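Removed: one protein chain of the complex. Kept in place: all other protein chains.
Should a chain be cited, it is by its letter among A and B, assigned in written order, with residues numbered from 1 in that chain.
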Amino acid sequence: MKNYNIQFDKNGRLRHFLTIEGLKRQLLVDILDTAESFSGVTAQSIKKVPLLRGKTVVNLFFEPSTRTRTTFELAAKRLSADVLNINVTASATTKGETLLDTLHNLQAMHCDMFVVRHDRGGAAHFIAQHAAPHISVINAGDGRHAHPTQAMLDMFTIRRHKKEFAKLNVAIVGDILHSRVARSQIHALTTLGVNEVRVIGPETLIPCEVETLGVHVYHDLREGLRDVDVIIMLRLQHERMKGALLPSEHEYFCLYGLTEEKLAYAKPDVIVMHPGPINRGVEIDSSVADGPRSVILEQVTHGIAVRMAIMSMVLSGSSSIPLSIRPPGMAEVPKTQEQLSGKANSEGEII
Amino acid sequence: MKNYNIQFDKNGRLRHFLTIEGLKRQLLVDILDTAESFSGVTAQSIKKVPLLRGKTVVNLFFEPSTRTRTTFELAAKRLSADVLNINVTASATTKGETLLDTLHNLQAMHCDMFVVRHDRGGAAHFIAQHAAPHISVINAGDGRHAHPTQAMLDMFTIRRHKKEFAKLNVAIVGDILHSRVARSQIHALTTLGVNEVRVIGPETLIPCEVETLGVHVYHDLREGLRDVDVIIMLRLQHERMKGALLPSEHEYFCLYGLTEEKLAYAKPDVIVMHPGPINRGVEIDSSVADGPRSVILEQVTHGIAVRMAIMSMVLSGSSSIPLSIRPPGMAEVPKTQEQLSGKANSEGEII
Partner (left out) sequence: MKNYNIQFDKNGRLRHFLTIEGLKRQLLVDILDTAESFSGVTAQSIKKVPLLRGKTVVNLFFEPSTRTRTTFELAAKRLSADVLNINVTASATTKGETLLDTLHNLQAMHCDMFVVRHDRGGAAHFIAQHAAPHISVINAGDGRHAHPTQAMLDMFTIRRHKKEFAKLNVAIVGDILHSRVARSQIHALTTLGVNEVRVIGPETLIPCEVETLGVHVYHDLREGLRDVDVIIMLRLQHERMKGALLPSEHEYFCLYGLTEEKLAYAKPDVIVMHPGPINRGVEIDSSVADGPRSVILEQVTHGIAVRMAIMSMVLSGSSSIPLSIRPPGMAEVPKTQEQLSGKANSEGEII
């Protein structure tokens, strides 16, 4: 069965969530629909559903990240799971234990899910490949490879504002080369069938042959923003300055920083997104980040619901909240197993 | 509405708890009464009530403190809240994100309460001023400004032993100048109407014009302790020695350390308090700290109930535990919204 994708079990149900690449459009839509139903949970007074009660979620962070760890911890707790935070640099690996030994130990403790963050691309895939059958792995960012839950919360935010993907022009601006976020966003946007994806940035920060992913490259920000519906700004890592890839923060801001003036080239109802944390005055001007077109904080809010959706889907193999525990007033999102299964293909390889 | 105090919402209900200054006596009494009802919860076998189930409490500590963080974490968990511990020095602020961006992100995740500890006076007020309407902020100590939950647990401990505040003489001993605890205690004691508040310490550690707060200043410990009902010893920070404000720990102990001999100047039924952690042999002799007049560990116990009370009051806008979830045998503390509201004034400004 050549088409088998590690993200699915033998019955074609989503078991891990490692990358958007190779997923079917219907599965992405299912995730968005499920997140929609959880969106009500996080807004209500008692933000808790017992879907993962008695399950143990391990935040396995090989790279520090308070923000991402916090959103997964909140999502897991609101699903009533028990959460273990393990900062791996500070743990048994310092005693000379191998990564696989650490993993095998954690799964021997009957943990149910690993949320993995690692500075090496492919780490989450590697862990998923070696995980016991009862374990689900969620990629919370691996090197420059992928950050699929971030991309899904971005899609959720776009759908909330723009309804239909088919007519949208979306610009991703900044350091595409080093961005796992951009990579996952491109896969999600093209899978969901937007009209056009543009990547905008200096030549040094655009990967060669990025056009093969189905995007158009722009080096001029104003030109690239013309008539777009959605602008996604990327965070500029300060380290890039040292690496001689960029002249200076000031010059970067002049050319690629999003200001009100440049924003005017986009459609009037454009939305501005950013995965956070933002560098004010580097890639984005404060007046834009805090302005009426910004949906940056909405993204954070939706991040909880989208992660709840993905966590519950991979653990339950189902994408709907059972009626019995649905909070009052929560909209029903009808769903079939067929919609969920989405036969996988072999493209989901790690880079 | 000039009298508006940031601690109250538009309906005059307690929303934040930042400082004792400017609060009405009846509100302080309400807090003590509510804490009395929670006191039964922490003593029973199952130390849990579902009052804050589904709420998310964030311990936002910009200054490390295991002890204070632990009491808030326990109080929140015993109210069935989910707790996030965020050590801010180690978080996204190191990535150049501003404090306000961190806050906005956390509230976008639908957190309900920030318990803030900061080494700068006014930090909790600042956060409260910029918080979304659904957020409550509790000051867990800001610079030299205030530590209001500590002061309230001290008041609770005093009331348990002395019943009426009106006749009490209370001495606060030590480094008044640098103590946020002393400042909050002075406001609480004068608001609750004790007979006399005395502050005792060397001239270098007593703030100028402290008398304007309604206290009497003593530089001689024996004289100052004469006929007092309550002695509150303050912790001497070791850093003060280096700052040339004090000659030596030994000389400090001779003059201001509480010993059995000096204790004899107070009333026979005096109680001895200390916010902890104590420096044995610096500001207090072990025989006193562990002796029959010491209520230092009782303070720690009451700290949980008082913090449960304040947390539930700011989040629910009500100070009574609903009958339906009241544990068996718990005393009812009748209460009206009027008692809670306590029209605020404009004095609650940060320093």
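In this text, a residue touches a chain if its C-beta (ideal position, glycine included) is under 8 Å from a C-beta of that chain, and two chains touch if they have at least 3 such contacts.
From a predicted model like this one, the values you see are computed outputs, not experimental measurements.
Residue B:R78 is the one among B:H16, B:R78, B:R144 or B:R198 that touches the chain not shown. Across the entire complex, the residue among B:K47, B:H130 or B:R160 in touch with the chain not shown is B:K47.
Think of the hidden chain as still there; on subunit A it touches residues 53-56, 82, 84, 86, 90-92, 95-98, 101, 104-106, 108-111. Remark: the residues of subunit B touching the chain excluded from display are 42-48, 64, 66-67, 70-71, 73-74, 77-78, 238, 276-280, 297-298, 300-301, 303-304.
Methods note: only the chains that are shown with their structure count from here on.
Here the CA centre of subunit A is 42 Å from the CA centre of subunit B.
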